[in-house]
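Here the complex is missing a single protein chain, while all its other protein chains stay put.
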């Protein structure tokens, strides 16, 4: 029984153990048994992928699911504070999977709740289970997570999945990590300070495209820009083009936490480097394995 | 494992087989066993009846259900395209039941998805499972689906259930089909061209009311009219009155896919011809039988 708030709540050996369990779920060797358990999906901010994949993971492990998909449908809209809402959910479920727009909200909830809380995205801070899916995909593709060259492209300032990825990489000694973003969306200093591996910041992915093993692309969100023209310009320069991918190593991989809008040219989908749909297919088995680790044997 | 996009995806013998299975579900002789299966209800357009009856059908067969009930709650609202949303859902479920406002969206989804897709209404095109429920009701009431006289009343231009009904009737040689609508809501030429039975179009149901075995009533929607006055006028003339039903044959039947607003006088509910609530009671057993045929034995 434990909380999952930051990716750093896991030690390296716990990550490896979880990935081995995910292998067994995926191959059918192990079936999580969560009969009699109830999972609450508390999505104060809407999400489809994360909420439905946790739901699918829980249901396929035999657990039941209840919850909500926006704060309009909750007592929050009557003015209730988060602490009271969390105390309520604890009465109804054995585990709370939670997304909230405020940084640190998941940690706050975990302090209130006696039941385990899984952070499914808190503001611009972390989204640890997405990073687990991402790294699991890396491991499946490369057979190792060590010594690889990564590029992160797009919004590195507000993308919580990137924060979780940069942090999990501290366990796996990457050869080099390139951070490719427009100047206004550079990774935050407080994250960069934590990193124990070589990092270079740049603004044009084409400068290093041939070096990459993994290119991790994120969506650039309109609401991060004050100026519509500026947004359009940035969006265009950070759109991944077919011609760019042609220069990638044949066995390199493009990842994306999805949903994507226009940041990856759709013609790339059929190129061998496009691994984001494969990545998405690991969400359910990994989250099943995680729910098992968090809840089984209570 | 198959898709259900148009009613014409079924052969006549498949329809008859499905109806026999529905008989057995209804009588309790057969219980669909979908334990371990997950059904996604992907309602990009809101619906209550269709979504909840599929949910009830799936749950009572032992399957689990996940999904959404409007596209506001989905990544579509973040700009994701339908293909990516469908690819996502495939990872979470064994079958996708889908409603979408665009004509042809269900067919498109079925081309993307490896898992079976069931069309629960695509734009103004088709709603095949509703037509199956309608015809099943006809068979229960008349002992046959052949050689009957049908009238379709109301909006024949935008009502997808009417399209599916007109198409399924090509299997059952109706004696005559009357299409009764205001001029601006006449059935589409491309549907009429497909029909292999006698059809007459008219504007006043009272002209042929005594001839009908089945009167199928549909809702006339305000949004189909540019002019509010015109809508009010049409609505009034296509409202089914008590006096009109008194002229129907005693053993004839009024059907309606529901929900109704004001197009059937509520006093008609207690007349012997009113069969729309009976019709509604067949939705769950028929959809259970259908889910079984689509998913069992995968």
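For the reader, a short list of remarks on this structure follows.
All chains are identified by letter, namely A and B, in their written order; residue positions are counted from 1 within each chain.
Please note the rule applied: contacts are C-beta pairs under 8 Å (C-beta built on N, C-alpha and C of every residue); 3 or more make two chains touch, one makes a residue touch a chain.
What you see is a predicted model, and the numbers here were worked out from it, not measured in a lab.
Shown as candidates are A:87, A:140, A:157 or A:224; the residue that touches the absent chain is A:87. Of the listed residues B:12, B:33, B:49 or B:233, the one in contact with the hidden chain in the full complex is B:49.
Residues of subunit B that touch the chain left out of the display are 46, 48-49, 52-53, 55-56, 59-60, 65, 69-70, 219, 258-262, 277, 280-281, 283-284. Taking the complete complex into account, residues 36, 38, 40, 64, 66-68, 72-75, 77-80, 84-85, 87-89, 91-93 of subunit A touch the chain not shown.
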